[in-house]
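A single protein chain has been removed from this complex, and every other one stays in its place.
For subunit A:
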Amino acid sequence: MTKPFAITLDVGSSLANHTGAWRQERPVYVDLTPPCAHACPAMEDPQKWLYAAEDGSYEQAWRTLTEANPFPAIMGRVCYHPCETACNRSFLDEAVGINAVERFLGDHAIEQGWTFAAPTVTTGRRVLVVGAGPTGLSAAYQLRKLGHEVTVRDSSPKPGGMMRYGIPAYRLPRDVLDAEIARILDLGITLELGRRVDDVLGAMAEGFDAVFLAVGAQLGKRAYVPAGEAARIVDAVSMLHDVAQGEPPLLGRRVVVYGGGNTAVDAARTAKRLGATDAVIVYRRTRDRMPAHDSEMAEALEEGVVVKWLSTVAHADAGHLRVERMELDETGFPQPTGEFEDLEADSLVLALGQESDLSLVEGVSDLALTDGSVQVDSSFMTGHPGIFAGGDVVPAQRTVTVGVGHGARAARAIDAWLRQTAVVEPVGAPLAEYSTLNTWYYSDAPHAVRPRLEAARRTSGFEEVVRGLDAETAAYEARRCMSCGNCFECDNCYGVCPDNAVIKLGPGMRFEIDYDYCKGCGICVAECPSGSILMIPEPR
């Protein structure tokens, strides 16, 4: 080729110059564990399904969610949402309303009639699940998806456990409960109702390869309360159970509830709905020490429930109670003061906790019990090979969410045991800390509030108190998620690189660093909103 005057070299592109050689550190894309996922006892990964919900892909969001938890409509109502407590967005403005979106997805799925995909394999193994509460149903769901034949046996006339016979309908409407349970059973699970298991070994011998105990803690603890013969005393779980059965007990106009947990609050709110003019909770300590959940306590107070703090019931009689004032000592323990007070009361409801009925495992010599709970190892197996247990019957926090998590993890362990393989616990990636986010990039967006039924209308019936979000608000709320530690394809890294060293692979496929040209400046790391790029020393 003839060159112009004074030109001796062919023109070339700077692409020949591999500036990657300058680099001392290199950026790498990572997927970290967002705090919401880390905190979820049911092992949901909210970031994943919020990401799908952001662009209105609700079915995909629901399918992702239900891989871990088959009960979004239930969870969206009764879960105490530790995910929101952990949510990084709370450091910026307010936590993402994960629970509200979950409920929306659950309700939407019921409306749309979405069903679970049938299992694709059949193992021929048979598993007996004792108890159709959240724990047992979660295990049954996961076991069935893994191809096992599952029988769920429950002594009650209907499935659901405490979700049906404990949690009142104004928090969890029964049509929601029924719909989510039916969808699980539709996978081809045998449900045997009204069949109590009295002897677990006998039941196992019917031809089951493994048993999962999920019998919960169904008995109200009976503390000794000195009482006259005519005093009317009931325990909260029986009372709530009877209400759920449609046979509400006669409690009178003035009802005192003794205890400070969620059950006490539900009992008092239920008493109000049954027509009590006064519903008084008597609790030994102060509000900040009360185990009951804040939002429920607030709703109860709005409904006219009254609390007598720092008090115990000293004596119960027909029509009235004697209450003793307590004082907290230095260690925070309540001590009696010797000061008494009379309280009018037609009945006393004891809400002092629940315990398990373990008669079905009596005589199983290698199955260890401690403090009224079944002992299990890290794979939820009891001392007896092939018998597993989870939920309220094992020592743990007693919530629906924990039960669902136990059920799912136990199912994985049972599957491994049946296949004679080791349980593969997923290795969690490091936590996505708030400090690694660049929050400049997120739009300012306050939390969407779920409407509530006015207090006056609430106590007249068992209508649901907290309402759902509509589709638009749900998408808005999902978009508040900062996608902590997981790329959400904002294109920032692709844009801010002065060296064009970030390759955009296309929608849904994320990005790649071109190490031939990346000089290691780290702008992409600094400007990634979600903290999904890390700088690591250059491998030598």
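To be clear about the criterion, contacts are C-beta pairs under 8 Å (C-beta built on N, C-alpha and C of every residue); 3 or more make two chains touch, one makes a residue touch a chain; residues count from 1.
The definition used in the following text is that contacts and distances are computed from a predicted model.
Remark: of the listed names "Iron-sulfur cluster assembly ATPase protein SufC", "Branched-chain amino acid ABC transporter permease", "Sulfate adenylyltransferase subunit 2" or "Pyruvate ferredoxin oxidoreductase", the one matching the undisplayed chain in UniProt is "Pyruvate ferredoxin oxidoreductase". Interface note: of A:221, A:285 or A:519, the residue touching the hidden chain in the full complex is A:519.
Counting the whole complex, the residues of subunit A in touch with the unshown chain are 7, 9-19, 22, 54-55, 440-445, 476, 479-481, 488-492, 494-501, 504, 506-507, 514, 516-517, 519-523, 525-527, 529.
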